[in-house]
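Entry: subunit A
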Amino acid sequence: MNAIKFLAAAYIATWLIHGTYLTTLVGRFQRVRRELAELGKSGQRRM
Partner candidate 1 sequence: MKRGFIILSVITACLLAYAGYQALVVAPTERTMGDVQRIFYYHVPSAWTAFLLFFINFVASVQFLASAKPSRQAVAKWIVIAIAIIGVIAAFLPAVQEQLKSTGMRPSALATTVLMLPVFYFLIGKWFPGQRLDMLAVTAAEVGVVFCTVVLVTGPIWARPVWGIWWATGDIRLTSTLVLWLIYVSYLVLRRFSNSAQTQMLAAALAVFGALDVPLVYFSIWFFRTQHPQPVIGGGGSIDPRMLHILLINWVSFLCFAFLVCWARFRLELLRRQVEDEYAMESLGEAASTGARASLPLKRNAS
Partner candidate 2 sequence: MNEASSSLLSVTFATLKKDIRLEWRSKDALNSMLFFSLLVVVIFSFSFDPLAEESRLIVGGLVWVAFLFAAVVALNQTWARELRNQVLDAYRVSPAPANALFLAKVLGNFIFVIVLEALMTPLFVIFYNLHVLGPAWQLIPLALLGTWALVVNGTFFAAMSLRTRNRELMLPLLLFPISIPAVLGMVAGTTAVLTGDNPAHFYIVLLLTYDVVFTTACLGLFETILHAE
């Protein structure tokens, strides 16, 4: 029974790590997209 606990812990840990990384990736994507949009806007203003 104890073994199952360790197994579950390992699975949760694995996907927690991957999930955290993917979340940060999504956050970084959003920030870059926002910056790109702002650049586009200010570029138009200049034109």
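Here is how the candidates were picked: all candidates are chains of the complex that A comes from, given by their letters.
A few notes on this one:
The rule is short, and it goes like this: a residue touches a chain if its C-beta (ideal position, glycine included) is under 8 Å from a C-beta of that chain, and two chains touch if they have at least 3 such contacts; residues count from 1.
Remember, predicted model here, so these are calculated numbers, not experimental data.
Among the chains 1 or 2 offered as candidates, the one in contact with subunit A in this complex is candidate 1. On subunit A, the positions that touch candidate 1 within their shared complex are 2-4, 6-7, 9-11, 13-14, 17-18, 21-22, 25, 28-29, 32-33, 35-36, 39, 42-43, 46.
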